[in-house]
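Remarks on the structure that follows.
Note that one protein chain of the assembly has been removed; the remaining protein chains are unaltered in position.
Every chain is named by a letter (A and B) in the order it is written, and numbering of its residues begins at 1.
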Amino acid sequence: MDALLEVKDLKVQFNTLEGVVHAVNGVSFVVEEGKTLGIVGESGCGKSVTVLSVMRLIAEPPGKITSGEILFEGNDLLKLDKTSMQDLRGQKIAMVFQDPMTSLNPVLTIGKQISEALIVHKHMNNKEAFNRTIELLDLVGIPQSKERFNDFPHQFSGGMRQRVMIAMALSCNPSILIADEPTTALDVTIQAQIVELTKNLQTKVGMSVIWITHDLGVVAEIADRVIVMYAGYIVEEADVFNIFENPVHPYTLSLLKSLPRVDSRRYERLEIIPGSPPDCIHMPAGCPFMPRCGYAIERCKVENPRLVNVGEAHMAACWVDVKTGRLD
Amino acid sequence: MTQTDAPAIPEIEKPPLLLGQLVFLRFKRHKLAVAGVFILILLVFYAVGGTFFKSEDYSLVTDSSIRLTSPSSIHYFGTDAVGRDILARTIYGGQISLLIGLIAMVLEVIVGVLIGAIAGYYGGVLDSILMRFTEAMLNIPQIPLLLVLGKMLSDKIQPIHLFGREFSGSVIVIIAVIGLTSWMGLARVVRANFLSLREQEFVTAARCTGTNNLSIIFEHILPNTMAPIIVSATLSVANAIISEAYVSFLGVGVMPPTATWGNMLNGAYNYIETAPWLWIFPGGLIVLTVLSINFIGDGLRDALDPRALTQAE
Partner (left out) sequence: MGRYIIRRLLQAIPLLLIISILIFILLQSSGDPLASMGGKHVTRPEDRERLARIMGLDQPIYIQYIYWLVGNDWVKIDTNKDGIPDTFGSRKGVLRGDFGDSLVDRGKSALELIRERLPNTLILMIPAEIIILLSSLLVGIISALRQYSLTDQVITAGSFIGYSMPIFFIALASMYIFAVNFRKWGLPYLPTVGMFDPKIGKTTEQVLIHMVLPIFSMSVVSISGYSRFVRSQMLEVISQDYIRTAYAKGLSERMVLFGHALKNAAIPFVTLVGIDIPFLLGGAVITETIFGWPGMGRLFIDHLTRFDTPVVMGILMLISLAVVICQLLTDIVYGWLDPRIRYN
C-alpha cells in the first residue's frame, strides 16, 4: 500500500501572552491509501494542531510551523502557495470538525454549504451541484433530501448536522478525510451511527481517514493504525490490535486501565491518571509524562525518550519495559 | 520492577488571583485606558485646583472694552463677547460640566438598575409594563426631548446657593433631565442579565434558605452583573457631558451667568472667523474629557469581559 500522506518531524508553536506554547514537537506518521489512522490523546496534547497543520489552517500569527515536511502525493504541503493549497482543501483533503452546531454557518442553507465546494472545485453549475448534493445527502442518510436542501442548520439535530458535515466533506471525493473528534459532542447512540456511516463510506469510496478522538472505544471500532500522543509527542504507534493487546507505553496503559469495563468486578475503583495535563510552555528536559508515570526512573527526568521499535510495526517512546521492568 | 507509588506531584498551579486584582492587571494592559486615567485626573485638577488661581468673581467680570481679545499674556485663553476671561470661565465651567456628568450618571444608574432589576427579576406583568415604558422612552429621540425639557424647566427653578457660591437652578434641571432620559440602555442590559441570572442555582439556593426578594436582588444577583453597569456608568459620564454641551450650546441648557463648557460655545459660530478661541478652548476641553473617559470605559469593558475572565490565564 502506498503512503498517501507522510508527515515528517512536524513542529508547531504558538506565541501567546504567557509564553511560547510547544504544541507539536516532532511528530511523524504515515497514512496509507484506504486505511484509517486513529490519533488518541487527551485535550491539549496536540492532536488537533497536527491535523490543522496538514490542512494549513493554523493562524500564522500566533501559530507557526517551525519545521517538518508534510508530503501529500509526493508534494510538500508546507511549500505550496496559497492557491494550490486552496485547491487541495475540500477537494483532495477534507475535514470534519468537532461541534456541528458551530461549524455550520447558521444563515446559509445546508444545501448551499454543501454545493459550495462542488461549484468552486468541480466547476459545476447550480443544477449539477444540486443533484450531486441530493446524492450526498442520501448517501449520508438524511431523509427527504430534496426538501431539506433549503433548510438551515438549526433545523437539524446534532447527529443530522454531523452527517451534513460529512456530506460536505465528501462532496468532491477527497482522498483523505480528517475527522477531528466528530462524535465527542454527540450522544453515544448517535456516535455509533456516525462511526458506522464513516466505515461504510470508506469502504464504498475507498478513501483514507484520520480519526481523532480521546475515546479508545471508538478507536477500536474504526482505526487500522493508532498513534497515541502526549504533550505534542507521539508516545506510541501500532496497529490497532497491538495497541489493545500489547500496549507498551505507560500512558497507553493508563488510558486503557481507566476505561470502565463490562467484565470488571463491581466494586473495583476506576483507575485514574494522577496529576495534571502537561504545561506545554515550560517543557521539561526529560519525558513529559514522567510526573504522572508509575514506572518512572531517574533517566526519565533528564532524557526524553525517542520512538524506538518494540515489535512489528510497533513503536514506543519509553525507557522502561513495562512488562519486565528493565530498560529497553 | 513492580509499580511504584506515584511520585509526589510538583506544585505547578499558581494560586488564583482575586477578581479585583485580575481586572486591575488586565486594565493596566490597555495603555490608552491608563493614559485616559491620567488625563482625566489632570482635567479634574484643572477644574478644581484652578479655583486657587482665578477666583470665581474674576470669571464673572464683564468688560466690554476688552471683548473678543485674542489670547494674550493677561488672558491666556482670550476674552469672550462680553469681555470675560475665558480661562477663568473654563475652570468654573469645567466644574459644572464635570459635576453634571457625574451626578447625571448616578441618577441614570440608579433608575436604570432599579427598573432593569425589577423588570428582570419579577417578570410577568410588571416586566411588560416597565419594558413598554422603556421602549416608549427609547423611541423618543433624546436630543429633541432634552431640548424640550430643558427649555420648559430651566427657568422654573431658583438659583441655588451652595458653598457660598451661586448656581443657576438650571443646573439641577439639566442633571435631572439628562439622568432621566438616558437610563434606558442600562435598564435593558440589567434586565437581560437578571432574566438569565435568576434561573441560576445560587438564586434557588438563596430562596431555599429563606432570603427575601430584596436581598436576593441586591446582594446576590446584582453583584454578578456589575461589569456592564460599571462600563455603562463610565461611558454615561461622557454622554452626559456631551448632552449637556449640546443643550447648553443651543441655549436651552444651563443658563448664564453660570458657565459650563457647553454654554460657552453658544453663539461661538457667529464669531467663527474673528474669534476662534471662543470655541477652541471649551470645545477642546470637552473633547479631551470625553476622549479620556471613553478610553477608560473601553479599557474597563475589556478588563471586565466575562468571557475573558473565565479563561485560564
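Criterion: a contact is a pair of C-beta atoms (placed from the backbone, for glycine too) under 8 Å apart; a residue touches a chain by one contact, two chains touch by 3 or more.
Computed from a prediction, not measured in an experiment: that's the story for all the values here.
K.L.:
Which of these, A:Leu17, A:Val107 or A:Val262, touches the one chain of the complex that we don't see?
P.N.:
Touches the omitted chain: A:Val107.
K.L.:
Which residue, B:Val203, B:Ala245 or B:Leu300, contacts the hidden chain when the whole complex is considered?
P.N.:
Counting the whole complex, the residue in contact with the absent chain is B:Ala245.
K.L.:
Using the touch definition from the top, which of A:Gly90, A:Gly111 or A:Pro305 touches the missing chain?
P.N.:
Residue touching the chain left out of view: A:Gly90.
K.L.:
Of the residues in chain A, which ones touch the absent chain?
P.N.:
55, 57, 61, 83, 86-91, 94-95, 97, 99, 102-108, 116-117, 120-121, 152, 154-155, 165, 168
K.L.:
Identify the residues of chain B touching the omitted chain, counting contacts across the whole complex.
P.N.:
32, 132-133, 135-137, 139-145, 147-149, 151-152, 238, 242, 245-246, 249-252, 265, 268-269, 272-273, 276, 279, 283-284, 286-287, 290-291, 293-295, 298
One rule holds in what follows: only the chains that are shown with their structure count from here on.
K.L.:
Let me have the rounded angstrom distance from the C-alpha centre of chain A over to the C-alpha centre of chain B, please.
P.N.:
52
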